[in-house]
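Take this structure, written in structure tokens, and hold onto it; I'll ask about it next.
Note that one protein chain of the assembly has been removed; the remaining protein chains are unaltered in position.
We just call them A and B in the order they show up, numbering each chain from 1.
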Amino acid sequence: MPIITLLTDFGHFDEYVGVMKGVILSIDPDADIIDLTHMIDPQDITQAAYLLKASYPYFPKNTIHVAVVDPGVGTDRRIVVLKIDGHFFLAPDNGLLSLLWQNQTIEAGVWLNNSRYFLHSISRTFHGRDIIAPVAAWLSRKTPIKLLGPPVKYSDLKTIKNLTSKISPENSIDGTVISIDRFGNLLTNIEAGIIHQMCRQHPDKLPVLKIGNIFIRGLSSSYQIVPEKQALMIIGSRGYLEIAVNCGNASQQLEVCKGDPIAITLATP
Amino acid sequence: MPIITLLTDFGHFDEYVGVMKGVILSIDPDADIIDLTHMIDPQDITQAAYLLKASYPYFPKNTIHVAVVDPGVGTDRRIVVLKIDGHFFLAPDNGLLSLLWQNQTIEAGVWLNNSRYFLHSISRTFHGRDIIAPVAAWLSRKTPIKLLGPPVKYSDLKTIKNLTSKISPENSIDGTVISIDRFGNLLTNIEAGIIHQMCRQHPDKLPVLKIGNIFIRGLSSSYQIVPEKQALMIIGSRGYLEIAVNCGNASQQLEVCKGDPIAITLATP
Partner (left out) sequence: MPIITLLTDFGHFDEYVGVMKGVILSIDPDADIIDLTHMIDPQDITQAAYLLKASYPYFPKNTIHVAVVDPGVGTDRRIVVLKIDGHFFLAPDNGLLSLLWQNQTIEAGVWLNNSRYFLHSISRTFHGRDIIAPVAAWLSRKTPIKLLGPPVKYSDLKTIKNLTSKISPENSIDGTVISIDRFGNLLTNIEAGIIHQMCRQHPDKLPVLKIGNIFIRGLSSSYQIVPEKQALMIIGSRGYLEIAVNCGNASQQLEVCKGDPIAITLATP
């Protein structure tokens, strides 16, 4: 049974997501549709890109991942289908998928333009329903990707800004808060690998995180390793650096917002 | 595989929706249950009626649509099953389904009263679980509708107020804001057809929308056709007039609430 995942910024107030599922099941009654989240902050392509990258590896190969965060709907922005790491991805070409092909090969890719696989009537404001959902269902029915449109020119694909955090010549890493979860934990764009690399290169030093006026010294291996209500940094379950407060809400306690900058430096233990 | 859709005002804090699904799957393990929305404003039958009308055509024929917005639960209000346009609809008889039969034939309809298809124990406060969910599952198992209760007398069916906006003799259309989506877009009760009719009858004039102290001149064909942060009116993806702000939140910017009146008049371009 093919799986189709949905990730959008549509929220839950409206029938938008349900209607996309109706379109999918009308074309492929056997599709198994799974919601990743519909609470991406409105039009936040970067947040969507990180959460999608964190999610897809937990699904079987050949899963079809639909991501609709689409501030450009109704303009001439293109919609893309990419096959990467054995999974299919459908999204507006606005950078949402760029974290996926940053370090991985694109196995196949087309610009969606074959209207044979769209709904008959296309609105100007809801391509998720009229174009992306039906194409996902046709993919789920094993329609070959090459029938959906012309091959993508990879150099034309859009990317999001600040894709990668790197170690600077001064031995620091600059990063950003990408998302805040329900518990107030802060997801950053700093990959586990780059922190571990920094620590390996300087085994006598301690990483120190600066966020606002707060300094956090050293990586924690679990929330409970620090006293209650104390802030900590930890490699989160998504493989990125996260900032948390043991038995507390880091976002509230540290007064941090999405988009705030962070910096990691090295200090003597 | 039969599809059952759910539209309620139960929200997501509680187990209510999940329990309805348990009841359905206990009776029909093959049912494919799809959430339309559970965030209808509490007891807002009108909003539910519009969102249901906008949703159902995207599902296959014979889908069973369950709608539970039920301020009268525990009173002698009736529950109804209607077949319209090849789909089945179950809801309290409080007007929730009235937009569906306004311009369409009711193919079949019964008042639910055969308790053989209910749960054994009926609470006074949750008929969605005890009556409507099990009946939906029995319908999904192809139980003939006529076994569920006596035929509906159509003239007894309840309707919601302000069903249709019309062109007045003075060439204006009065309407109302029915719902506000996550992006702040305003759904009105003015159908695309009536706007197009007005424009056809007066091809030298421009429709002008008044909402609060704001005037919007002319229909836009997409959000981006106006400058950023400017308000526009557009035929939305549901086939009704919507009010939006390009790259903005119309509800906040225009300070409009659900239920606010709007009016369309004609002006010289």
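The rule is short, and it goes like this: contacts are C-beta pairs under 8 Å (C-beta built on N, C-alpha and C of every residue); 3 or more make two chains touch, one makes a residue touch a chain.
As the structure is a computational prediction, the values presented were derived from the model and not from experiment.
Pick out which of A:Asn103, A:Ser155 or A:Ser222 touches the chain that's been left out of the picture.
In the full complex, the listed residue that touches the missing chain is A:Ser222.
Using the document's definition of touch, tell me which of A:Gly109, A:Gly175 or A:Gly236 contacts the absent chain.
Of all options in A:Gly109, A:Gly175 or A:Gly236, contact with the hidden chain holds for A:Gly236.
Which one, A:Ala54, A:Ile145 or A:Ile243, makes contact with the chain that was left out?
That would be A:Ala54, which touches the missing chain.
Decide which residue listed in A:Met39, A:Ile167 or A:Ala263 touches the omitted chain of the complex.
A:Met39
If you put the missing chain back, which residues of chain A would it touch?
Where chain A meets the chain not shown: residues 1, 3, 5, 7, 12, 32, 34-39, 51-52, 54-55, 58-60, 63, 179-183, 221-224, 234, 236-237, 242, 247.
Quickly run down the residues of chain B that touch the omitted chain.
Residues 9-19, 21-23, 25-26, 29-30, 42-43, 71-75, 123-126, 129-130 of chain B touch the chain absent from view.
Please note the rule applied: only the chains that are shown with their structure count from here on.
If you average the Cα atoms of chain A and of chain B to get two centres, how far apart are those centres in Å?
That gives a centre separation of 32 Å.
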